[in-house]
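Note that one protein chain of the assembly has been removed; the remaining protein chains are unaltered in position.
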Amino acid sequence: MFRIFIRQILNLTSSFFLLCFFTFILCDYFFPEGLSFIIPIDSFNSSETGFLSQIILYFSRFFEYLSNVLTGRLGYSISRGISISDEIIHYLPASMELAFVTLALSLTFGLWLGTIAAKCKDKWQDKLILSVTLIGYSLPIFWWAMLLVLFFSMWLGITPVASRIGFEYDIDVVTGFLLFDSLLSPRYGFDAFISVIHHMILPVIVLGTIPLAAITRVTRSSMIKTLSEDYINNAIVRGIPTLSITWKHALRNAFEPILTSLSLQISSIITGAIITESIFAWPGAGKWLLEAVYRRDFPVIHGGLLITAGIVIFIYITLDYISMWLNPKLRDRSS
Amino acid sequence: MSTNFYIQAQIPSVYQKWWLDFKTNKLALNALVIFITILLIAIFANIIAPFDPTTQFENAAHRPPFWYNNGDGRFLLGTDDLGRDLFSRLVYGARLSLSLASLVVIVSSIIGISFGAFLAFSASWVDTPIMKIMSFILSLPSLLLAIVIVAIIGPGLPNAIYAVMLVLIPHFLISTRSAIKLELKNEYTTAMCLDGANQFQLLFYAILPNILPSLVLQMVVAFSTAILEIAALGFLGLGAQAPYPEWGTILSESYDYLVFAPWSVAVPGLAIFFTILSINLVAEGLRDVMNIEKHR
Partner (left out) sequence: MSLLHIENLNVSLKVQNNDLLILEQFSLRMAENERLGLVGESGSGKSTLALAIMGLLSSNMKLTADYMNLDGEDLMKMSVEDRRCYISTKASIIFQDPLASLNPCFKISQQVNEILSLHAIRGKKLKHQTSVELLDAVAIRHPENVLKMYPYQLSGGMNQRVAIAIAMIGNPKLLIADEPTTSLDVTIQSQILKLLFEQKRSSQTGIILITHDFPLLAESTDKIGVIYSGQMMEHASTKNILKHPHHPYSRALLDSIPRMGQRHNKGSRLYSLGGQIPSLENTPVGCRLGPRCNKAVKQCVKPPQLTSIENHGKVRCHSPLYKNKELSRS
């Protein structure tokens, strides 16, 4: 497994390198003056026009770009003048917190519900789960958010409308994750933590509906397929207890398509986060990026996209690694 | 050989069998009916809609639907903040959404499928880098990409359409290429080549009929994705701008009056929801009928 770990790290670095290269090429082509925030535009002007020297020039600009990006010097926001990397550090944890909680909950419930549906195939539990997930899958996120806000926040008044925590709390930022910071803060005690969770309920439900539906369906179909395999019959006949069969034997084999779907759902969570954050005024990277798009604030768009793509690459490679760990057959595959 | 004692049952053709199987799925059949209704509403929008979608009626702003007490009988589903009839706006919005989504799907599928087929058949070096790029684009969230494209080329309905088209092409490309490569591994394609088929004949006569089910399914799913993304872009203000009666745009305008006029939020959303739900149900039915593995 160690060999595979090294291979994945290499994959990660080469992918990220390629990502930067392509971003550089695209930005240089479409927005050469936009890159001036990273590379001073006339730092590499040369009177030489030979082909080789042009290429060397191009690559020098790219390496200047790369070194700036990797050390976090991504320029300054046109509209607000704050350094992009500072803004990222400020906004990203909020989004990540939302994303993690959503992902954890939708994965857990998705696996559980999907397995139930698979075991009770064609019975009422299966039909119920299938219908509910189909509806969840077809809901437009922005409308669903509005309905929930209308019903729970406006009419019933049991959940807050916006923000991450009540206005009366002033939490020091330690990790950036309010779930932890509110517990670490000495002033407010448990109430702050409850407030954080209270504010998280609706956004998590909104963001997690589609991933939950998708993961449930994929788990169901994958488990149905796995549970019909001969080795499961064998396990039953050899007397292995049912619980062990479902969760140990079947799930490990069924996991691969679920993992593939999971990586797609992560993309959908990132997309959904942009919409959810703007509706719930959640101060995260999605809302930040969206506002930058409205203002045509190019450095922000560039920085945001780079970070997002980097995170996506990282997640994909991690999930790839996990799938190889779970299913030994994939380990011998050539990269 | 031996005499046949029993009359063989009538064996239907593949497409007939699909339709017969599809008909047994009551839910999918109903969904198809609903979708066709929506399609007809969209096509005959001029006849069905009582008013022009942009006409503003004075003193009729924020009227609730007709079943409320203070509802106006003329405006079936009420009016929005500028006094425009919501029903007419939705009907024209159906036309807008469905026609734009069809355009997007047709163009991106033609481009994606042709390029995918080209890549699958060509053994040239461009295959690997293009595949890597395409898989990378696929892994990025599609709405995010659409937003960025719109950010680069500017907001507005045509640009939103281009963005959604660009985002859908890699899906078709990769799945076509994988499907064709998979079919090429089968021996019947080798047999056809040995019989003297050139690549075009191989593609049209042998491979296309076999990959048609998954391609059709993908187009249906892409259609629902396109509707959703156009609506999402409209909602975010990056797509159709006011006064276009695009469903997403209507929703974003109505959001400000969420508490005050909840129907103006509920009804457009229901329109989007039912359209997408019916398309997804039809896609499910197709998937069952064509025996395609549920992947996504």
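Letters A and B name the chains as they come in the text, with residue numbers starting at 1 for each one.
Assume a residue touches a chain if its C-beta (ideal position, glycine included) is under 8 Å from a C-beta of that chain, and two chains touch if they have at least 3 such contacts.
All values derive from a computational prediction rather than experimental measurement.
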Requested in this report: Please pick, from A:Cys27, A:Leu92 or A:Ala235, the residue that touches the omitted chain in the full complex.
Outcome: A:Ala235
Report summary line: Among A:Arg7, A:Arg80 or A:Lys121, contact with the omitted chain is made only by A:Lys121
Report summary line: In the full complex, subunit A touches the hidden chain through residues 121-122, 228-231, 233-240, 249, 252-253, 326-329
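Keep this in mind: only the chains that are shown with their structure count from here on.
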Report summary line: Touching subunit B in the complex, subunit A uses residues 15, 18-19, 22, 30-31, 134-135, 137-143, 146-147, 149-150, 154, 214, 217-218, 221, 257, 260-261, 263-264, 267-268, 270-271, 274-275, 278-279, 289-290, 292-294, 296, 301, 305, 308-309, 312-313, 316
Report summary line: Listed in rising order, the residues of subunit B that touch subunit A in the complex are 132-133, 136, 139-144, 147-148, 150-152, 224, 228, 231-232, 235-238, 248, 251, 255, 258-259, 262, 265-266, 268-269, 272-273, 276-277, 280-281, 284, 293-296
